[in-house]
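Missing here: one protein chain of the complex. Every other protein chain is in place.
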Amino acid sequence: MMIQRRSYPWIKSVVAVLIGVIHFIPLYITITVALKPKTDMSSRWFLPTSVDIGNFLYAIEKAKIFNAMKNSVVITLFSVVIIIAVGAMAAYPIARNRSRINTLVQFFILAVMMVPPLSMLVPLVTIMARIGGISTYWGIISVLVTFQLPISIFLYSNFIRTIPRELDEAALIDACSPFAIFYRIILPLLKPVTATVIILTGVNIWNDFQFSLFLLQAQQSRVVTLAVSTFFAQSSSNFGAAAAAALIAVLPISLMFLFLQRYFIQGMVDSAVKG
Amino acid sequence: MNYDHDRRAVLPEYQHEHRSLIAKLRGRPHITNIMYLPALCFFLVFVVYPFAEGIRISFTNWNGFSQSYRYVGGDNFIRLISDGNLMQALRNTLIYGFGSTIFQQIFGLAYALLLNSHFRGRTLARTLIYLPVLIAPVIMGYMWYFMFQYSHGALNDLTAAFGMVPKDWLATGDRAVVIIVLVNTLQFCGISMVIYLAGLQTIPVTYYEAAQIDGASTRSQFLNITIPMLRPSIITSMTLNLIGGLKLFDAIKALTNGGPGYASHSVSTLIDYTYFRNQSAGYSAAMGILLFLLIMAVSLIFQWVSSRKEIDL
Partner (left out) sequence: MKMMKKMMMIAGILLIIAPMALVAQGQKESDGVELTFMINFQPTEAVTAALEDAVELFEEENPMISIDLIAGSADYEALMKSKMAANDLPDMWSTHGWSVMRYSEYLMPLEDQPWADDLHPAIEPVITDKEGHIYVLPLDVDVAGVAYNKDVMERAGVDVRTIKTWSDLYVAMEKIKAIGVTPVHIGGKDFWTVGNFFDWAAPSVYVTDERNYSGDDLKAGTFDTDKWELLAELFRDLYDRGYLNVDSLTSTYADSARALANGEAALEFYGNYVLAEAWTYNPDANLGFFPVPAYYAGDEPTLISGERSTVGIWKDTEYPQEAKLFLEFLATPSVMASIATANAIPAGLTTAVSDTGRLQDDYATWGSSEAFPYFDREFLPSGMWDTMCSTGSGILSGDMSTSEAAEKMLDDFSRLYQF
């Protein structure tokens, strides 16, 4: 709904755009840094007098950012699909079956959200090394999926609770098995919340740094965040190239958001807020 | 598991004509429980096992890389109590958690109220506010570092234009902590905004119309309609922000790296520091368990305070 007020809409426009601009400042600064060569010492507020794309070329060549982009895309795609499938499946019994075991399972999933990843990083790397998962797609995907599953289950189960049980029951009268109810009745209704799951978990996976750093060691397996971070190393910093790499890294995810924006907010309306 | 007990408890909710069929459904619903087994498998292998390893390590004096170490009993846990740096980090962690949660609700709600009507520039503003959410926190942290740096920092260039003396913004611990809270807030208030925007759209417009007929002021409409109706959104948003804030890591690494001294460390960054820099993996693991318990306790208290129904997973 929209609150109807007879205020001056242009004031709102000015205020809103101003706020937007404030939020855009760090990105703007990053753009000016990226467009200047390392030897340019002018203030970061000013755009360069002549556009220098040297930083972008350098980032693309040295950090092999396109290869990293490919890895990020593959990893994010696979992870998100698995998160959707496994998460939606897990959410159904949790939302529908009330029992003490399931309360425990819910609590357990909530607890997983709270485990600080750092406190188990080294054991995780050790396991991965033992099962040969270092620098492989499946290794990093399994770990990323694990840590994003709770939020996906959280969103899906909240959403499924808003679907009237009568639907399930009507299907039962048509002699559907419980699994068929999920597959035929529930699953098709999950579309709006799925957009939310895609955006929230997709962004987290695309932006993952910590797990990727330890689990993707081979050069050709590196993802975008790792490519960007090589320019921020303590031994030799190249802010211009780092800024350029950061901008390139942000681009695809921003486009995806612009594309899914409408569904995303709808999904939020339908899931998170109804509890 | 005693199913009879459950059936009795739940049945009264479903006074329905197809009682026998419902009973049938009730009687075997738990078959579908196998559907969460894949998820549980992931958790067992990649969370439970490594976490259990972490607990074992917390009883050793392991340095984090050697193959040799010995068990030292509860020494690491005793050390926790008397560690001044840890106390500081605990204090900071609570500030990061609650500070960013509170600011994010204020900013998020204010933005949502502003953007909850049609006017020019609305979509642009919403997109610009949400954009930072999409950027990796570690990258965002460095972008803000370009702002706060002393020499050649964008903020000092700006204040210099107004004739002010340049300031070393991140040099005092307390100010650094506040700046980190603000940076985290500015990055993630977009999430709260979207949740509140969604929440506002579920409030029936008739409520406000009725209130206007009764002559209620804008303020009282806000307090008596908007806030109560947004309750579920507030709880969802706060839960997400609180856990995120208590686990805050990347922004601190990028902005201050825990400094000056130890003044802006959170427990997360201190765990990282203790593990990889100070070579006390055993002690670091003990801190990890402490942080887990802290987040758990805060969340449980929050859940309890905000009633059990809405937060139900």
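Think of it as A and B in the order they're written, each chain with its own count starting at 1.
The working rule: a contact is a pair of C-beta atoms (placed from the backbone, for glycine too) under 8 Å apart; a residue touches a chain by one contact, two chains touch by 3 or more.
This structure is a prediction, so every number in the text was calculated from the model and none was measured.
The residue touching the chain not shown here, chosen from A:Ser13, A:Ser43 or A:Gln217, is A:Gln217. Contact with the chain that does not appear here is found for just one residue of A:Asn97, A:Ser119, A:Gln148 or A:Asn238, A:Asn238. The chain not shown here is touched by just one of A:Ile19, A:Val125, A:Ile181 or A:Ala243, and that residue is A:Val125.
As for the chain not pictured, it touches chain A at residues 38-39, 41, 58, 62-63, 78, 81-82, 84-86, 88, 121-122, 125-126, 128-130, 132, 134-138, 141, 183, 187-191, 194, 213-214, 217-219, 222, 226, 229-239, 241. Contacts to the hidden chain, counted on chain B, fall at residues 61, 63-67, 148-151, 168-171, 173, 256-257, 259-263, 273, 275-281.
We adopt the following convention: only the chains that are shown with their structure count from here on.
Chain A and chain B have CA centres that are 15 Å apart. Listed in rising order, the residues of chain A touching chain B in the complex are 1-5, 9-10, 12-13, 15-17, 19-21, 23-27, 29-30, 33, 41, 43-45, 86-87, 89-90, 92-94, 96-102, 105-116, 118-124, 126-127, 142-143, 145-147, 149, 153-154, 157-158, 161, 165, 168-169, 172-173, 178-179, 182, 203, 206-210, 225, 228-229, 232, 239, 242-243, 246, 249-250, 253-254, 257-258, 261, 264-265, 268-269, 272-275. Listing the residues of chain B that touch chain A in their complex gives 1, 3, 6, 9-10, 14, 16, 18, 21-22, 24-25, 28-36, 38-40, 42-43, 45-47, 49-51, 53-54, 57, 64, 111, 114-122, 124-140, 142-144, 146-147, 152-154, 157-158, 186, 190, 194-195, 197-205, 208, 232-233, 235-236, 243, 247, 249-250, 267-268, 271-272, 275, 281, 284-285, 287-289, 291-292, 295-296, 299, 309-313.
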